[in-house]
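Note that one protein chain is taken out, while the other chains of the complex remain in position.
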């Protein structure tokens, strides 16, 4: 294709690993101005057999049994980390040390200190980094950012954001890594709330102070005897184990620019599926989004004639960011997978052009600082400066 | 109050009669510019006892046992007809002959010929008439009319309207007057579809040609042994009786102005409650309304910037017709009863000022002509000119 | 009518006074089981002339120039207070001392101490009291309460509530009593947030601890030279005056029963009209409501079949509280005014039957305690026990 090639080394072949592989396969077909074609060079997984099988299934040229071999492999340009969260930091630091560009799934790390170290290492390495906050890449979220930047809302006054899911609302779902502090870090906050923080930073600016409460609604869960996918249910009578992190968190926010905010994250929000929402209002307008209707943006402009003011349901189309790369007419509907293709596109373009990607490790560390501040605030029941 | 008084003679104290009485009680309190106060002078009902009780309950000064006495009573200014549909024509003609202003619930008559006679009698009498198509008086419907008249939609191209209810979708509901042709005339069409036609006339102009199909979905219903309210259910084993009019009708329309349209009326539309909806689209914009959310208007303006086009949810407020008479801030929400108060206000103002009210008997007859054309079309399965 | 009569003494003939008068006029016509008919005996207002005019317009038998004369008048059964907020306490205490039943618009008082005194006085007087939190009387809110009480949600885990309006979002709107602490007490919290607290208490139970932030978004407003209705806009160049209370408040809540919550109140929420919303979720289901669509309730039941779970849009009808008193079929739509009629009905029935009304002064004082705790928390930036 005349495109430069960038060799990908992927760590992890679980759900997200598979998703990344799909995105690499698609990105060049969707974006004809792609500057650098991804080459699926190497994959690593928890053991050599798993990695070998994954290479075959996902179309990688080769596999290795340990990720350390991958991150230092001379032919790899981009290390792509989709391994369990508690391994992100060690892997990314090793890759940065080896001078690789790094694409890491969220959360960047289990705590702010690790994330800061990673961001600093990235700065020193001078490479391109990206954190997989793919909701930022939804055309509607990008359109919202554009409208806010263009001043359509006037001065931003208030932010409301929430990520609510009921995916773990059943007390019979067994204890798994998500409930264990050493493996997952925080609970709903790090898993879901981090996306809200990333959106808040993207749309409104950095969070300055927080005050939060956190609760573990389902205090004990059955020990997992086998697998523990979202849809497992333990047999009655299974021994119980204490959940170590929060099911739900609510926080008050103040932003650097003076706006106020409210954030919620909840993994036991009965009835809600992937209910990631935000509403930003300002002196001239307001904008709202609900990921469950990801192809729509709600927009209010107080400059409309008095009898014709209202929230407008703007359906994404070729006039909105990236949409036209997928479909020629509005309303066809992108899916969550398409946002991952956009993310990979932005990563590859940034690497090809030698400029920062967004959100990079610095942004990821900023999100993690807010996560830590919220946890500290909830524990100490007081306001905490980020 | 310094206001002129207009004496009301109400025929019928059923559900609608009670509603009218409520509206008379409220209208002066809601509208401080009301020119003529209604005086609840006389009420008639099926027999003297019923009428006497109704007078006491609804606050009328006196009662009569037969409506003929009322329509010719010298002190009555406005005859208000809420009696069963098959009596409208005879009553209204008598009242017009006596020189009274006449306010008649819809449908004006059971067929177009009777309605035409009534309209002609009204013209000759030179009095004010009004037909109770109260959905036309909803602030959102009035706002829609205003916006269309102001050219916000450009040239009107298409109309879609429907009134769907499931209030009679249960086959165990007994046979009652609604199912009997001699008492009700048509079924869903006259009862529900007439409202859609009235809206179509109001918003787009007169219907010129129709082609329709009608179906009686539940062909037989149990004989009513006692009352037959909407919520009655017959005992199993009750003898069945054939339904005489249509449960559902669908029609294609052409309008005088060249627009096309589709109309539906359905009294067995499982899941729908009072789902009266319209959508009018034109060369520059579109407007849509759903009575179940009667305080909202959907408005699309293709003149908006390309990335900010969408249907706007305009919530009724003081900038919309009549709303400010009820509440000082938007979003408080009017109810269906409030539209009846607006209707009575317009009637009283028209009588006080000696000018036509809207919709008058001429409008009501026009609606009835379309009803008849649709029935004829459905029966003969061909296009019919109105 | 054979009904006992209850003589009403109304203080105030402004917007709310007029609304109460309308409700008294309607209540007997809507509710045929009303035990005690309201008799519009006496009205008081800021001066004798205003009161006299109001009596004529609203249909009261007589008027007095000072409210003290009214509250001690021997023929008055129920004192109805719609005077400015800062006068509620003094008036209600005088009425209670005189042994009258008292119906008082919200907020009960400007601070919790006064409200507690009023509640205590009511207890001692042994009369019926009611506070005008009329959103509680919306059929959908009553249905929500019924479903929660019946256990449909299981154990209640979380509450989200907000009241957002943009009615004061324009900085050109002049300074009026709403912005002055001695006349209004708090700002958005007392005016709007109090409704949310009342709903939270009604649906979930009492609030135990709060942590809040408050902000005055528009710090200065033009001095009002004339009137200061919602729709006034000051001339450019008018001298500015500092706003004394908050435009927006956000609070974290914990409930006595263990549930957590978030509350927002905002009078400068660009784009929102009367956006009073709540969502309550529990171990088995969830329920949500938006006053702008007051005739709909959102209900989720996790006991539905796995492929048929979702929030259900339940449209109010005769199967829901009070609706059938207004209309025989679902979907006709009640308005905000109808909730006031229901409120007056409950008050009159309670007085007639000698049992407490809901919400009474004790409930009103409980709401005010939460208001004060939120204000204290916002000021001191720390958690406060109610």
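Per-chain numbering from 1; labels A, B and C assigned in written order.
We take it that contacts are C-beta pairs under 8 Å (C-beta built on N, C-alpha and C of every residue); 3 or more make two chains touch, one makes a residue touch a chain.
Quick caveat: nothing in here was measured; it's all calculated off a predicted structure.
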{"item": "In the full complex, displayed partners of the excluded chain", "value": "A, B, C"}
{"item": "Absent-chain contact - pick from B:35, B:62 or B:252", "value": "B:252"}
{"item": "Identified contact with the non-displayed chain, of B:113, B:169 or B:352", "value": "B:169"}
{"item": "Candidates A:21, A:128 or A:197 - the one touching the absent chain", "value": "A:21"}
{"item": "Hidden-chain contact residue, picked from the options A:10, A:44, A:58 or A:214", "value": "A:58"}
{"item": "Residue ranges of subunit B at the interface with the undisplayed chain", "value": "153, 157-158, 160, 166, 169, 171, 211-213, 215, 217, 248, 250-252, 254, 260-262, 264, 266, 268-272, 281-286, 300, 302, 309, 311, 381-383"}
{"item": "Hidden partner chain, residues of subunit C it touches", "value": "143, 147, 296-297, 299, 301, 304, 306-315, 319-320"}
{"item": "Hidden partner chain, residues of subunit A it touches", "value": "1, 15, 18, 21-22, 25-26, 29-30, 32, 56-59, 165, 167, 229-231, 272-275, 291-296, 315, 317-318, 326-338"}
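By definition in this document, only the chains that are shown with their structure count from here on.
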{"item": "Innermost chain, taking as reference the mean of every protein Cα atom displayed", "value": "C"}
{"item": "Chain centre separation (subunit A, subunit C; CA means) in Å", "value": "42"}
{"item": "Whole-Å gap separating subunit B and subunit C, where each centre is the average of the chain's CA atoms", "value": "34"}
{"item": "Separation of mean Cα positions, subunit B and subunit A [Å, integer]", "value": "54"}
{"item": "Touching two or more other chains - residue numbers and ranges from subunit B", "value": "296, 315"}
